[in-house]
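Please find one structure pasted underneath; my questions will follow.
Here the complex is missing one protein chain, while the rest keep their positions.
Moving on, here comes subunit A:
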Amino acid sequence: MKLVALAFFLGGAFLMAQDYFPKNDGVKTKNNNYTAFTNAKIYVTPTQIIQNGTLLIQDGKVVQVGKSVSIPKNAIVEDLQGNYIYPSFIDAFSDYGVAKPKKADGGGRSAQYDPSREGFYWNDHIMPENNAISGFSYDSKKAEELRKAGFGVVNSHIQDGIARGTGVLVALNDKASESQRILSDKSAQYFSFDKSITSRQSYPTSIMGATALMRQLYYDLDWYNKGNVETTDRSLEALEGNKGLSQIFAAGGNGNILRADKIGDLFGIQYTILAGGDEYERVADVKATNARLIVPLNFPDAYDVSNPYEAQYVALKDMRHWNLAPSNPKVLEDNGIQFSFTLHELKSPSDLSSKLMKAITYGLSKTKALEALTTVPASILGKSSDIGSLQPGSQANFLIASGDIFEKETTLYENWVQGVKNVIQSKDQKDIRGEYTVSINGQNYTASITGEANKPKVELKKGTEKVDAKLEYSTDWLNLSFSENGTESYRFAGKVSSDSQNIGGKIVLPNGTETTVTLTQSGPFKETSKSSSTQKPQLMAVTYPNVSYGYKTKPQQENILFKNATVWTGNAILENTDVLIKNGKIDKVGKDLRAGGAKTVDATGKHLTSGIIDEHTHIAALSINEAGHNSSAEVRMKDAIDPKDLDIYRNLAGGVTTVQLLHGSANPIGGRSAILRLKWGENADGLVFPDSPKFIKFALGENVKQSNWNSYSRFPQTRMGVEQVYTDYFQRAKEYDAKKKSGQPVRYDEEMEVLSEILNSERFISCHSYVQSEINMMMKVAEKFGFRMNTFTHILEGYKLADKMAEHGVGGSTFSDWWAYKFEVNDAIPYNAAIMASQGVTVAINSDDAEMSRRLNQEAGKTVKYGGMSEIEAWKTVTLNPAKLLHLDDRVGSIEEGKDADLVLWNAHPLSIYAKAEKTLIEGTVYFDIEKDQAIRESVQQERNQLINMMLNEKENGGKTQTPVQNKKERFECETL
């Protein structure tokens, strides 16, 4: 009773806080009393701990904390002997109290290209002008849930859009007015890679588009700030205004931390980054960003693998993530990365404690756990002096618990916010659990009271016979009711006394008579521990990359002598020849070479070739098309590399070492390529071919006209229009470039920058093309603007104008035998490669297909069948010729002394259908070895088995499970949107 009154009293005081407000319903009052909590173990900060300390608060703030605090006379003193005090938790990434954004209405067939707004940035998904405060309404029900989980303050923002505007920092204080509990109405500025659901504006449709948009946004801000724009852009105004705030990027997992950090690096911004929970996979990369993280505790539930037919759909990588995800916080701690925790991605705030305990079981220290909930989020939000600790002057936001907050048996009693007490569970309520006997009407009953201390349940027995009974327990009163024989109801009400183990009270019998009975405690409460979820299971090893067939240790460069092979050089096939590789280079090609310390591989009866180069691939990508605009020169495939794609490994197993990761063909001007070396186990940056020439994808024909699906609004719809798109963009780029070169200020436009590189012959075009009219057109446009087309890719009607191509000096990278899949390939013929080659065009065979790319040697073999190319010329179509088209022929593409040791050892003639790659090397490192592969297969099966058993155990022990799913990677080709 006293406590309720206190809360009321304090609440009243808060409402009066603004003393210049008139008051008409009574006298002006102000409560200056203190509250002192004594004899508690106080965590002033996670590292500053006071045993038997006193916490003194007044007016919602900490006045003093320490071992010997003098308690003023006007103080209410609470003795917390044996209890713990912690600062309340803070969540820096919340959507509490913020209205959910509404999804934009359905929309018809056609995409929306223009923004929906006026006076703001040109892209609807950029909304730095949004402030969470404007749509904020305090939600006391949710606040209670959050307080129960230990939170005192959350920073909420509108979780929608790429630039999301500012957050609102709010104390979860039901008793205060907004004026008091809103700690900051512009607390941090938020960003993400995800488009807003409130607008249908098409751009960006991809991760690389979102990345490019963020870059352009900062470029535009700079241009705007320099006074170059006559109109007002409220988005840019807001972005500038929010500069001083903490900048938080909701990146998530799968390499997005690195993507976000790179944007920041370009503009001198260090974001705090929302993590994905998979940072343990490549923690060194994460550490290198120097970013502070906000980490979700989204540990997945075990898959229910009890049905073996369903279990086989669950991939090892997903099972392994289940196994390793709880160790993520520990790994971050071990690597000295600063992080806070968030409730984001948890189903309910009440899941927090079990997830925290799990993380601790997996090795996270309690100190770090507490920091991640208090001091770190406070610091991220720039509010360390106000919240997150119990230093004098801080807000009186703290938890009172029965013991160590990270222990399962601990009860959280109270969560004080701004000096207002909120009872989670009464600390004065006695734990009545135990075994009892009672005699009613001469009959002996036994009652065992179990369950949670504050919500006990009962099992009642008359002799050995079970009786249906109900138990209610609150504020020292216990009500027990049961019925016998269906209709005979008994009601017992007893008062729990702190002095006695027994509970006395009265019982109303079925006939209405009342008698006094006593529940006599006959034994203590025995907890049956059933869940083994706190036991630390065996952890699987992280592999590079962390999927099946990843390597436990990264493969190392070796010096190798291949003895007695059939060696395919750039222009000859040499029998019984040796090749020595040293330090990643081809050192010598000849007969009877000496190993000189190099490892010797007997290649008798085998063929040694240079690695296959695929001019056109879409493997190792998270996204392929930025389809939001008809030109997307600003996007980079480098921003969308997926180093975990198993197709990398499968390509290696087919002898492929270098690929050009091309943008798709959704638009006439696509995105910038990434040329990759398939160094399985490296991160995204490690896959990029160093110092490789600059490339961009263009596309012609049905895809850019959007002919094969219902889209009628985007220009161009015809091949006539395609030409105009190029003419327009190149003309604008020419003018942009000229202006820039003349020294006049220009709005830095990534798209124009890239097109200028083409005009200046610093960037090469690989152009998706089919029919001769458009190919001819493209060459004419290039000639008009003074550059040369580098490669026509697909180029299925190249044979019809091979003479013109040769004259222009453009290469052709084609399919071996594809046709008939759409109208524009009606005249595609498998003789195309041979005909183009006969006219002097540099010809490559490419894949555009993850399946075909791993057997491009066979596709090259088809040029022998169709058109009669010689074997060495056929082989060049997948090695030296694509190297030439990529301007990498001085480094790769053939076995020649001095070139990089990118080699494949085949068990048979490499152009034959029977050939298998046995070893694939890149720069002298063996990235695929058929014998090693056998061993990995076995370990994959073994690890699967092990994890399946662990999951079965987890289920058996009452752990939560989820239905099996097969997270299938989406495979891309040009047309994938």
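Observations
One rule holds in what follows: a contact is a pair of C-beta atoms (placed from the backbone, for glycine too) under 8 Å apart; a residue touches a chain by one contact, two chains touch by 3 or more; residues count from 1.
Keep this in mind: contacts and distances are computed from a predicted model.
The subunit not displayed here is recorded in UniProt as "Amidohydrolase", chosen from "NADH:ubiquinone reductase (Na(+)-transporting) subunit D", "Amidohydrolase", "Deoxyribose-phosphate aldolase" or "ABC transporter permease". Only one residue in the set A:Val810, A:Leu911 or A:Met951 touches the chain that does not appear here, and it is A:Leu911. Of the candidate positions A:Leu239, A:Ala802 or A:Val843, contact with the hidden chain is made by A:Ala802. Contact residues of subunit A toward the unshown chain are 309-310, 312-313, 315-317, 547-549, 646-647, 649-650, 653, 702, 708, 799-800, 802-803, 817-823, 826-827, 829-831, 835, 838-839, 850-852, 854-855, 858, 861-862, 864-865, 867-868, 870-871, 908, 911-916, 933, 937, 940-941, 944, 963-971.
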